[in-house]
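Note that this is a trimmed complex: some chains were dropped, and none of the rest were shifted.
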Amino acid sequence: MYSFKNDYSEGAHPRILEALLQTNQEQEEGYGEDCYSKQAVALLKKRLGREDLAIHFLCGGTQTNLTAISAFLRPHEAALAAESGHILVHETGAIEATGHKIISLPSRDGKVKLDRLEAALEAHTDEHMVKPKLVFISNTTEIGTVYTKKELTALRDFCREHGLLLYLDGARLGSALCSEENDLELSDLPELLDAFYIGGTKNGALIGEALVICNDSLKEDFRFHMKQKGALLAKGRLLGLQFLELFKDNLYFELAAHANRMANMLAEGISKAGYSFFSHSPSNQIFPILPNSLIARLEKKYLFFVWEKIDEEHSAIRLVTSWATKEQAVEDFIQEINSFNKNK
Amino acid sequence: MYSFKNDYSEGAHPRILEALLQTNQEQEEGYGEDCYSKQAVALLKKRLGREDLAIHFLCGGTQTNLTAISAFLRPHEAALAAESGHILVHETGAIEATGHKIISLPSRDGKVKLDRLEAALEAHTDEHMVKPKLVFISNTTEIGTVYTKKELTALRDFCREHGLLLYLDGARLGSALCSEENDLELSDLPELLDAFYIGGTKNGALIGEALVICNDSLKEDFRFHMKQKGALLAKGRLLGLQFLELFKDNLYFELAAHANRMANMLAEGISKAGYSFFSHSPSNQIFPILPNSLIARLEKKYLFFVWEKIDEEHSAIRLVTSWATKEQAVEDFIQEINSFNKNK
Amino acid sequence: MYSFKNDYSEGAHPRILEALLQTNQEQEEGYGEDCYSKQAVALLKKRLGREDLAIHFLCGGTQTNLTAISAFLRPHEAALAAESGHILVHETGAIEATGHKIISLPSRDGKVKLDRLEAALEAHTDEHMVKPKLVFISNTTEIGTVYTKKELTALRDFCREHGLLLYLDGARLGSALCSEENDLELSDLPELLDAFYIGGTKNGALIGEALVICNDSLKEDFRFHMKQKGALLAKGRLLGLQFLELFKDNLYFELAAHANRMANMLAEGISKAGYSFFSHSPSNQIFPILPNSLIARLEKKYLFFVWEKIDEEHSAIRLVTSWATKEQAVEDFIQEINSFNKNK
């Protein structure tokens, strides 16, 4: 069985394990004050083009989201997210567990829309309701779509005008920035966002996300929040070292580009075979709509999620590629579809 | 500079990195449902002698404590801990952040005393006060002392009689079980405790603690709590694989025994040099009381914490050894002390 | 200006003030252990037909909801409510502030629908999502509709079958039970619900709600939760005494019936004048759709909320009546409308 279930099926990129091996015996300070974490912070600041950023390494997406958002909000303030937003749906109420409501914004493509945001602000008029404060977006979104620079700029402007914070979940930021439809640079982000994280786990790291705080007013005492939420690792070197390896040359982007290329190959093959897609997704997740009988056949050889029933005879499935996806597996998968088509 | 600051200065035991390397390319399920995590759970159950345990792998001590304790308590229930307890002092209010008070019990040696526990129960009489519910202990304690089987049994009996839960923080459980004063077996623990964790980070793992829930009433839905607190790793294989390696033969105990032996060597050398100790600590942390002038000299070559001022001319320092401590470093350290003594 | 804004514009029914006056100098125990609170509990048990109920008096609806729901749920469990539900919209995230997500269920008439409930359960499949546990309903609903016995029974059966708790916010329970469309008895409620509260503030009390816990598993230690949330009044007599007065004869229902009768008069008059309604509301809140020019005229003499824009020239307004609403005010209001119509 070959898996297209997600982008965290394999371990880490070999260069990362190599770096762990090379540095293993050295004695280092704990809790993120080791030399590798410090070097990784310095390197990321350089890549992001700003020296005034606060950068912290955490273990995973939910941990990063809950630590950051609970640190940024006062008790009566709420986050806002597209209805498919990870914090709304797939984090077991992690944000609410820190005391904050998340306002759900209707959205078909996974992106936060200005008109929906505006409507939410208008609906929250007084102290009988939470105060909307932080707009949560993800890039790529949960359904594989990608924000353009224009969209992000418009969101940024709206947020500034209305006293809102703009936070980006970058679990799949690599795939977003390497998408053929992307027009953002990594170094554009600090100007556009109050805070965001650069996802490592889904792009070749064993574990780890790099939280970047751009807004000065959010930086103070952040390590206290990390410790309180269990996010300050004794062997913080494990996190810093990986980001050092991913960003010391172009590895982070090469891995994401590979994942995108594999997804693209899959999409083209499926499209040529005559099938359409549930969403327009120029990244490492695609959502083809296939006949249930074909799905049943594919499930014998491949692991993937059935995403949504379309009609009695068709469903959308989700295929995810990663830095580790093998081209041969992609070819075989397309071959399997073509073979099904011939035998219909 | 050689460090005796803590037991997490180096990376992981080489066998662990080797195992990561060997299995790196395999595709596995996420979130702790990979084959290594499953094997590690099965192996630990065997070592613990009970099939009915619920075992979960988490990232660090604070995360494990806050996830477990908040899952086990209702909102009005409180934990109780010795005044030096890690959750009381060194976790930035992580337990309180989940809504629970911790009642502080006076203790000189880091252990929870029955009479103090009883006094706390007597002082909490009605609904104007929190309801004491979970007794937090650590083994080894924060100051290196070790519980005997008799002490643990007495605590267990007291807790059962009074409807209390008994939870053990085993960040340094390896060192405790390998202490020359220890009379507990790993397999004794499920009978004595409602839940406990086996520390990996401080005994040779890169990252990871194994939480063992013994009490049936605490097991339900625990993975929900883990996800909510950001403790469910996408690449959970990283945690499971390490425990598999540590427990598939005797590695876990060999590493702890080495750490203890190094601490013992240090203690003997310091004792022979004529110095006494702040606490009786038969584990991998020792607390010698030294002249400040000697401390100043040692600080030029070694990293360690000055623990507490004793009088105008003496302080206690903390020396911590680990699986990675080099015998030569211990010898050099003692040599440095002896050389100081000669030149006095 | 006469107010139809809400049902808490006036003070308390005179009999309540009289009772406060009569008992004022007596010395009583604090924190709800006074003789009046005890008598009120005994009386309510009798009226509810069950001796095994746990009954507590709290100050207001939000306080009651947050204290009860946070006491009833474990950290990963969520409430479910109709999208207009008070806890979802108008309590400033009070439930989330205690750590719990509320799942929003689409609903046009303010009631929780079985099919929506079922869909929510199906969508929450594993530990990456909260666990739905408590169904929140209100009677009357936020838009004045009333549950039938059949509807409540169906909800109760569904909840029992799926391990859910059913909780009813009875801020306007008096109006519901006195509605001409009601077929429930007060004494039916303990069989149908796990917990509910009988609203006092909006039905003639100065302050106070009576929480009734029917499900044994939810009763333990409830006073601890009250104290922790600031809901245990030193002079608890103030709450108990009022419920004693409201329920020692039929006062509670007489007050609600008056409010309903006043709303009914308003609705009939408006209907006769040729206007329709936003919702079918057989209780003390009605939502007529009026021309904006008429609304502007009414606003010169009356206080009320404009509820929702219907089209460019019409809006729905909300009119609320209470135990204190004067028949003359109702007649004048209708007269004002008729006079407007004549002059059109």
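As written, the chain order gives the labels A, B and C, with residue 1 at the start of each chain.
Please note the rule applied: a residue touches a chain if its C-beta (ideal position, glycine included) is under 8 Å from a C-beta of that chain, and two chains touch if they have at least 3 such contacts.
Nothing here was measured: the structure is a model prediction, and the numbers come from that model.
Number of identical chains making up the complete complex in this structure, 3 of which are shown: 4.
We take it that only the chains that are shown with their structure count from here on.
Central chain (C-alpha centroid nearest the global protein C-alpha centroid): A. Each chain gets a centre from the mean of its Cα atoms; for chain A and chain C, those two points are 43 Å apart.
With centres taken as mean Cα positions, chain B sits 34 Å from chain A.
Separation between the centroids of chain B and chain C, computed from CA atoms only, is 51 Å. Counting partners per residue, chain B has 98, 224, 227-228, 232 as the residues that reach two or more other chains.
Residues of chain B that touch chain A in their complex: 2-3, 5-6, 8-12, 14, 17, 20-21, 23-30, 59-67, 91-94, 97-98, 201-202, 206-207, 224, 227-235, 237-238, 324. On the chain A side of its complex with chain C, the touching residues are 75-76, 78, 89-93, 96-102, 104, 127-130. Contact residues on chain B toward chain C in their complex (touch as defined above): 31, 70-71, 74-76, 98-99, 127-128, 130-131, 221, 223-228, 232.
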